[in-house]
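The other protein chains are all here in position, but one chain of the complex has been omitted.
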Amino acid sequence: MNTTRRQFTLLAAGASIALVTPARATPEKMKLAVDAFTGGKPVKEGRVKFDISLLVENGNSVPLSVLVDSPMTKDNHVTRIGIFNEKNPLPDVAIFNLTPRSGRAQVATRMRLNDTQFITAIAEMSDGTYFSAKSEVIVTMPACVEE
Amino acid sequence: MNRLACLVVVIGMALPAFAQDARKSGFDYMGPDTQAMQKDDLANPGMLSVLEGETLWNTPTGKAQKSCAACHGDATQSMKGVAARYPAMDDKTQSAIDLAGRIIQCRVERQEAPAPQREGRELLSLSAFVGRQSRDMPISPPQDAKLAATRAQGAALYSARMGQLNFSCAQCHDDNAGGHLGAAPIPQAHPNGYPLYRLEWQSLGSLQRRFRNCMSGMRAEPFAAGSTEAIALEAFLMERAAGMKLETPAVRP
Partner (left out) sequence: MARALINVPAKSKRGEIIEIKTLMSHPMETGFRPGMDGQLIPRDIIEKFVCTYNGEVVFSAQLHPAITANPFISFTTIATESGTLVFSWTDNKGETQVQTASIQVE
């Protein structure tokens, strides 16, 4: 596992390539991803509670949880929760499929964040309506990166 | 005047006895999310390696077709406190050996298996599993006079300026501990949670990987894993952290 001078040079070259890699989501690309999720239907703010830290220590692992206000009955429940971002290489993060057997519309996971940005959670209801919440996350850069 | 000087001296001498231990684990510098991740065994990704290490511990291997458990039995008993005592003196070679080195030695000499790679998954998982058995126990470096030279070498390395940036470990981790490098807090560099899951690595890694990380940051040539220098620095840091509790597998940003 020793890094030779040549490997180090290659790594450094790789790192600078990574910095100029153009592939990146944008708020516009995120909107396309959201439209694909909702079928272009309107999204209202509210009913979704987003729990994510404003300031994170490392963008490689950012804990988040989403709780949607819903009775979770057969006739009235959350069917899907989608998470989207505007600055990672891809706008999609995850889609969670819920059922009335979920009991509560609550999920938690950990995500990667390329940079300080807004994260959006959208809940799809069984009646075909959509609700959302948005949260800004500030990512601090670790001081000593290895690779 | 003299009396005042005397008083100052007396206070100065008495303070260490009253002063609380000023040493802080890297855990104390972390945000609540990362602390919560370490504290919950079902959310701590380091526990995946402990789980894998447990399987390896019980699996016969090598020409001897012996498992670790075949000699050492129940690790929760036999390995309790072991990680807190390394690096130790190896009687056979009369040199200091770290815990990973001891595991390699067992693999090769007693199980007659190929030597596991430093920083490889097998060695890290076994180290994490063995280390986990000492969690919450105080670091207890062996009272072995033969280790004095190794510790002295480690202390010298800790204070030595290295690399193109001409920094020493002590300049960051003693003189500026509690400050920041960029946005990241500078911890006191206590080795009390290794092997640990570092979010930056997205995996488990050893203390010696952490050395490599710091040293490449200083633009110095990193110590080879398992080298005399790396083990000496580890022995010095363990002595410096004596009495602090082990957190293996810790989580760090």
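In order of appearance the chains are A and B, and numbering begins at 1 in each one.
Heads up, the rule we're going with is that a contact is a pair of C-beta atoms (placed from the backbone, for glycine too) under 8 Å apart; a residue touches a chain by one contact, two chains touch by 3 or more.
This one's a predicted model, so the numbers in the text were calculated from it and none came from an experiment.
For the chain left out of this panel, the touching residue among A:38, A:70, A:85 or A:120 is A:85. For chain B, the list of residues touching the undisplayed chain reads 41-43, 45, 47-48, 51-52, 55, 202-203.
Of the residues in chain A, those that touch the hidden partner chain are 7, 10-11, 13-15, 17-18, 21, 23, 60-63, 65, 85, 88-90, 92-99, 101-104, 106-113.
Everything that follows uses one rule, which is that only the chains that are shown with their structure count from here on.
Centroid to centroid, with C-alpha atoms defining each point, chain A and chain B lie 34 Å apart. Residue ranges on chain A touching chain B, taken from their complex, read 1-3, 8, 53, 55-58, 60-63, 140-146.
Residues 30-34, 36-37, 117-119, 180-184, 186, 199-202, 209, 212-214, 216-217, 222, 224-225, 253 of chain B are the ones that touch chain A when the two sit in their complex.
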